[in-house]
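What follows is a structure written as structure tokens; I'll ask about it next.
For this view, one protein chain was removed and the others were kept in their places.
Here is subunit A:
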Amino acid sequence: MDRTQLLNKLWEFQHRLGYISKESISTLSKKLNVSTVEIESVVSFYHFFHKKPTGKHTIYLNNSIISDLKGFEDVKATFEKETGCSFGEYGNKEFSLFETSCIGMSDQEPAALINFQPFTDLTPSKVRNIIQKIKNGENVKDFSSKTISKIHYTPDDDKTVIFRNYELGKSVKEGLKFTPQEIIDKIYKSKLKGCGGAFFDVGYKWQSCKRNEDTEKYIICNADEGEPGTFKDRAIFQHLPGLVIEGMILAGYATGAKEGIIYLRAEYQYFKQKLEDLIQEFYTQNLLGKNIQSIDGFDFEIRIQLGAGSYVCGAASALIESMQGRRGEPPVRMWSATKHGFKHKPTVVNNVESLAYASRIIELGEDYFLSMGTKETPGTKLISISGDVAKAGIYEIEYGTSIRELLGIEMAQATAPYYVQVSGPSGECVSPAEFDRKICMEDILCGGSFMVFNRTRDILHILRNFMEFFKEESCGVCTPCRAGNFILNEKVKKMQRGLASQDDVDEIKKWGKIIKLSSRCGLGKSSPNSLIFSIDKFKDYYNLKIAPSNEFQNVEFDMEAAIHEFDSIIKDTQL
């Protein structure tokens, strides 16, 4: 057995038995000829793999901040009441309840996955209904929610890039009129930037992979859309999956790769079958397979690799580790993936949206793309808007659109917006004073997540949710990220209890800088961002949260909390 098959094998066990037993681990370790602890290390890294038996129905309820705004607590309580199980425990034979980070449904929260089928817009009575149906023996597949997101906005007809008519195979056929180098030149010229959040030049990536003389190369489509608040990749897959596949084929043609792999996050496995059917259709039409469109020697295959629940695997280097059947730890960066990537071969890792844009650019021409947007970032961008807005959903906007426009009456219709989180927890928060900032390379970039919070929301509550998320999702290898995020989270807790002083606020900034400076990968380098930015951007708010200094230099100390435990033990032992 090949190590790259490990995740698939583990999924087989997980689906069949509901958990990965000691025996399964031991079988796999023999097959791979490694010690059992090595398999255990992989199993325990991904949160959809369990080492203890789970019930027949596993329920993963999203605990992201958007879910929280939309009624997470009530829904959670109802799930517990109806199933008689508690969250985070393994429950009974029928049900196991777990919380999970954002599942890409921020426009339909609260949302849960029940046996990996989506259930969205949950309310307590809807939950009661669902559990009743399950208890009646109905199959969850038959009554799961329709999750297709509404496309609320596209620029005027002549400016829409992604959400326009699609004809299967059109971009590939158009692309094959050019030489591979010409394709790369076109992408290069279009200045297309990676849409996953890093905004790395797509043309540059393709070029450096092409330059590599190795005969074995890979194109990976990064569909591990894990940044809380983003769901644009899911929208593309549900509306126009063909575009992504064509983007991969073109990338293969341009760079000389023969194999493409879609790394699909486990949360999205409910449309895996549809995607596979479509890939089959491409094979039938000779858009995949051998000698594509009768071009001699142009072979390209695509398969889907399922992730298993890990945010950090959205980073290209960790994603490659994960595909190779290891823990999704971002390795020490010695080379770029285009030199030594998957199986140490040159690899291009592109985001779903980037690949969709690539095929549109080939189809429509780079000049069309260049005629829109700003100088540094031409064209359009998909934004997923959620939170306190009337119209949550997908927006295709021209680069250079301001935050105010996005929030305005023509678009999302936000009510009393106060705090906007651009690019998710690892991005940047924006206060009303900055609403005129524009989404583009020259000003503020947006990876896709755009969460809006109104005046009634508590900023520390939002940030606490973010810090809990990073604490949970840190891979655990490097000290500053593993320990630092935990420590910062403790600080936020302290502030929520009203015990923080100006010193604490200053320390958050200083400590955040240390984590950013010394962390190994992007997770730790960006996790303290929102916290640090918010302190300067929402000064008035923080001033109210800080305890005033006192004459005796006593630190704010919660004596009541410190003796509460003793008091209650004494009460317990008294008759």
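Note that contacts are C-beta pairs under 8 Å (C-beta built on N, C-alpha and C of every residue); 3 or more make two chains touch, one makes a residue touch a chain; residues count from 1.
Everything that follows uses one rule, which is that contacts and distances are computed from a predicted model.
Colleague: Refer to UniProt and select, among "[NiFe] hydrogenase diaphorase moiety small subunit", "Putative hemin import ATP-binding protein HrtA", "Ion-translocating oxidoreductase complex subunit E" or "Cytochrome c-type biogenesis protein CcmF", the name of the complex member that is left out.
Modeller: The UniProt record for the chain left out of view names it "[NiFe] hydrogenase diaphorase moiety small subunit".
Colleague: In the whole complex, not just what's shown, which of A:Ile362, A:Cys478, A:Ala500 or A:Ile535 touches the removed chain?
Modeller: A:Cys478
Colleague: For the chain that's not shown, point to the residue among A:Glu213, A:Asp540 or A:Glu565 touching it.
Modeller: Result: among the candidates, A:Glu565 touches the missing chain.
Colleague: Pick out which of A:His152, A:Arg327, A:Lys345 or A:Lys537 touches the chain that's been left out of the picture.
Modeller: A:Arg327
Colleague: Per the definition of touch given earlier, which of A:Glu89, A:Glu138, A:Asp367 or A:Glu490 contacts the omitted chain?
Modeller: Of all options in A:Glu89, A:Glu138, A:Asp367 or A:Glu490, contact with the hidden chain holds for A:Glu490.
Colleague: Suppose we count only contacts with the excluded chain; which residues of subunit A make the list?
Modeller: Residues 34-38, 40-41, 44-45, 310, 327, 332-334, 471-480, 482-487, 490, 507, 511, 514, 517-520, 552-555, 557, 559, 561-567, 569-570, 573 of subunit A touch the chain that is not shown.
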